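Only one protein chain is missing; all other protein chains are in place.
A, B and C label the chains in the order they appear, each numbered from 1.
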Amino acid sequence: MAEVADPRLEIRGLEKSFGGTRALSAVDLSIAPGEVHALLGENGAGKSTLTRIVSGVFAADAGSMRLDGKPHAPRSPAEARRAGIAIVHQEPAICPHLSVAENVVLGAEPARFGWVDRARVRAEAGRALALVAPELSPDAASSSLGPAEVQLVTLARALAQTDCRLLILDEPTASLAAPEVERLFEVVRRLASTGIAIVYISHFLEEVERIADRFSVLCDGRQVGSGAIAGTPATRLVELMTGQTLEARRRREPRTGGEVVLSARDLAGTRLPVSASFELRKGEVLGIAGLVGSGRTELLRAIFGLDRVTRGELRVRAELGPASPGRRLAQGVGLSSEDRKREGLAEALSVAENLTLSKLPAWVRPARQASAARRLIERLGIKTAGPDQPVRALSGGNQQKVALGRLLHHEVDVALLDEPTRGIDVKSRADVYAIIDELASQGKAVLVVSSHFPELLAICDRIAVMHRGRLAAATPVAELTEHRLMLDAAGVG
Amino acid sequence: KREAPAAGTSSDGGAKPLRIAVIPKGTTHEFWKSVHAGAVKASRELGVEIVWKGPLKEDDLKQQIDLVQSFTAQGVSGIVLAPLNDKALVSSVKAATGAKIPVVIFDSDLASEDHVSFVATDNRSAGKLGCAHLAKKVKDKGGAVVLRYQEGSASTNHREEGCLEALKAEGVKILSDNQYGGATTETAHKASESLLLAQGATEGKVAGVFTPNESTTFGMLRAVEKANLSGKLGFVGFDASDKLVAGVEGGAIEGLVLQDPFNMGYLAVKTMVQHLKGEKVEKRIDTGSKLVTKANMNEPDMKQLLRPELDQWLK
Amino acid sequence: MKKLWRAPWFGPLCAVLAVYVLFALLAPDTFPRTANVLTMARQTVIVSLAAIGMTLVMIQGGIDLSVGSTVALTTVIVARALDGGSGPWAAAASGVALGACVGAINGLLVTGLCLLPFIVTLGSMSALRGAAKGLANEQKVDADPKGLDSLMALPGGAQGGFLLPTGVWVALALAVVFAIFLAYTRPGRHVVAVGSNLETARLCGVPVGRITLMVYVIAGGLAGLAGVMEFSTLTVGDPTDSIGLELEVIAAVVIGGASLSGGRGSIAGALCGALLLTEIKTGSTHVGLPNWVQEILTGAIILVAMALDQWRERGKGAG
Partner (left out) sequence: MKKLWRAPWFGPLCAVLAVYVLFALLAPDTFPRTANVLTMARQTVIVSLAAIGMTLVMIQGGIDLSVGSTVALTTVIVARALDGGSGPWAAAASGVALGACVGAINGLLVTGLCLLPFIVTLGSMSALRGAAKGLANEQKVDADPKGLDSLMALPGGAQGGFLLPTGVWVALALAVVFAIFLAYTRPGRHVVAVGSNLETARLCGVPVGRITLMVYVIAGGLAGLAGVMEFSTLTVGDPTDSIGLELEVIAAVVIGGASLSGGRGSIAGALCGALLLTEIKTGSTHVGLPNWVQEILTGAIILVAMALDQWRERGKGAG
């Protein structure tokens, strides 16, 4: 293990358990100033727990930390913050009743004798926002922001912290698209060059290889390796994380779909989408690419009957008629939301309840519910103490798997997936892809929205690009490249 | 250890003193304080124990029923009760007498034959008494206003009706008789202020006011004082407290109809004890009512009514 | 055993037992007697019935301030019905139906106009109270109970019988029915899901509007039934009855483990909460405490019980 001479953050023997679950055991870590340190590991490995301890959300059960040589044992987030730690948590959250600018400076409002200096708030927030989200207005209300924008606001919040010495980014790009990611990387590089230490958590190894200098891998709460990124091949990282090698995904034969199960003609919503036409066939995977805010989520919501359709025609098989989530589910159409916290999961309810909620029998038998849940837990590799555990206690990636699992339990014929692999680790992502493949080969139809274009290219048969609410015609994936998609999405093709 | 509820009612007195539950309609009004004092006086004279317990909230019928049931379950020697409703407590009282616990009703009547005796003022004639005086004062000056106490309260309802009868008999115009003061002083006060303004009292459009109990009278008194109408309108209230008596002295209140709550409490407990000792008691015992005005307030028997010496009994 | 310790109603149940023991020690001659226990059971019926409905509403994420007024209105309706010549069953049924109608109106306003439940039921609380007074001509309405009063009377009329009054059995049966409904039926689970996360429930195809409506109708119907029981106790229709009942009912439900933000709650807990409040009230009478001491005691017991429960809850995570 490579030691750092003058570490910014040094962690020795850190341990943490939640009830019976051991989240961290004897973790050592040292991070030098100016370094971007990637923290890797499967879902539930303990990455977020580690960052929460460093940032004062929880106290560790055992172990010690030093920040610039001084003991660091923050008893509250406020204390960690004063010590110079800035963090973007995995589940980004804002105060919906405050403006964007107020959210950016929250907790460190520039003030004179308690009076908030509104001009300075705007200026500081504006400066931070300009780094990562120049199109977001500081004065905007934050209650209507989508997950991507919320993520950008929390990024800006961390960047606005002036006395920052250690910046922790927990899956900052999970809901971002390429342009935002590029902007973020630029900022991260610049901050690193000024001597700030950065902890970077991500399940995208391409990103890690581009941005990080060194890495540490956690597996089941144990540290299983660390080293320099340069010279460590991605396959080695995966091996460290999962304990096995992952064969490269074969490019499979293009499928040709069967009959049309879902079709839209010139569909428009209240604001977005502006116009969308497509046909989804049995046994195919149709991708929708686009930038953040292009209206992909709204398209799925309109299809599923969550938003009002103002114009156009939507058919499920041959049926027209009013849409509501209940009716869609009865027709065999299911949606997994990109915003699992707000509408994907009932966090206080158990894993089993969440998995089976959309398809309950008239008489609910908890034993059967649990056994159905157990099958899905197995199939998706969900790391949980059991079907009765509240979803709230699961790690981010495992929560996402629960949200996806519901569609499998419902045995939908048409799956609408909005950012399905958000926060899911490398290996599980491969599993999810395999499941999508399997669904398609069983004759089900899948509509996938993703901001991660390689993902779309890997799993889809055809991809349609959405730009400013307009959906272009779908193109077979063989004729597409990531570059092409990028240009189309940006509207400069 | 006592086992049967009837044991306490044995007339020989036994080793344990008689334990009599006294249940008023509420506990905070001055009126009930005097009843309490009277009951205490009786208990000391007669050497019995009384348990004084009213509903937490004034005029909480459900709770009063609960109390009667609780005391029945406890097996007290007797219950002295001022029922909040003439029907609602019938079955509870029946249950009590069924358990050999005698009941004396006071203040307001109960529509039943189960109780031993009824000790009370005649509210209708008390209302008449007050308003006959009011009518004489305001006869040619203008109309009168009656601020009622609360929906469904029988004794005050009788007073209000008695009052309205007396006013109508004298041909006094009734400006308003459908507003209620509500259960507490502050609601009564707000209602009084609004009512005076609404009826144009400041322009002298209101010549007389009647209120049927202590809380409405106090609320109205403050409203009259605030509107600078003290002495300018005839105001007859009901019941006594220090502030109300001061109001009579100061001329803001023309007259107060007084019951004799002290006597009522005294007689109620005394009747119960007499019954428990096996003596024969009257079925109906009247405790009377009087009208106090500035003119007669210094007469000795009025004084006793106005400023009962409660401390001696309640400390 | 551990499961018991973790049940949401375990804490409130312990409080009920502890307070029972306390008063049994303080008033050993009277408090633990069968007659008194029966009386307490009977006195808890009305709050309990309303609390079952309120539990459903609060789990769903709503609140119902109109229960007190609904109870009062029902007593008046039942009295008027009996007076108008209806039989006892018809009168009782009309009371329950009226409650359900009130609930339906509340529910439709909540779902149809997207108003806050607090506002809707605040409005109906006032309006129904007015309606009750109007219908009763601002007086108590006398009526021959025609046997309806036996609902809340001790069987055989005897003190100290071991059998409970019909009303208590009815409340217990309904508590069991609705606890099963909540735990083991699809609409019941949907109620929990809506309260836990409305958006998620919608996404999972739960008919949110229909569930909400259902919950208010049930709560209204149970409040109506509570009104029938109240009439059976009072034997008059009283338009000023049960002022402030809503707070007592909500208190029972919250003591029983519900939260004001939905998703949590337990019918068994709510019954324990209701019983706890009755016990304190009755116990203080037996010990002969003055009203004001009783009120301080009530506050203190609520706080201590809830603090201990909180401490137990926190232990859960570690257990």
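By our rule, a residue touches a chain if its C-beta (ideal position, glycine included) is under 8 Å from a C-beta of that chain, and two chains touch if they have at least 3 such contacts.
Every value quoted in this text rests on a predicted model; they were computed, and no experiment measured them.
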item	value
Selected residue (touches chain absent from view) among B:Lys41, B:Lys62, B:Arg222 or B:His275	B:Arg222
Of B:Lys62, B:His189, B:Lys270 or B:Lys290, the residue in touch with the unshown chain	B:His189
Option touching the unshown chain, where A:Cys95, A:Ala434 or A:Leu487 are the choices	A:Cys95
Chain C residues that touch the omitted chain in the full complex	63, 65, 109, 113-116, 118-120, 122-134, 138, 239, 243-244, 247, 250-251, 254-255, 259-261, 290-300, 302-303, 306-307, 310, 314
Those residues of chain B which, in the complete complex, touch the missing chain	27-28, 30, 33, 57-58, 151, 176, 178-180, 183-186, 189-191, 193-195, 197-200, 202, 218, 222, 226-228, 241-243, 314
Touching residues on chain A - with respect to the absent chain	55, 57, 76-78, 81-82, 87, 89, 93-98, 102, 106-109, 111, 114-116, 118, 157
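We adopt the following convention: only the chains that are shown with their structure count from here on.
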item	value
Interchain centroid distance [CA atoms averaged], chain A/chain B, Å	72
Centre-of-Cα separation between chain C and chain B, whole angstrom	33
Between chain C and chain A, distance of the C-alpha-averaged centres to the nearest whole Å	44
Residue list for chain C, restricted to those that touch at least two other chains	none
Of all residues in chain B, the ones touching two or more other chains	none
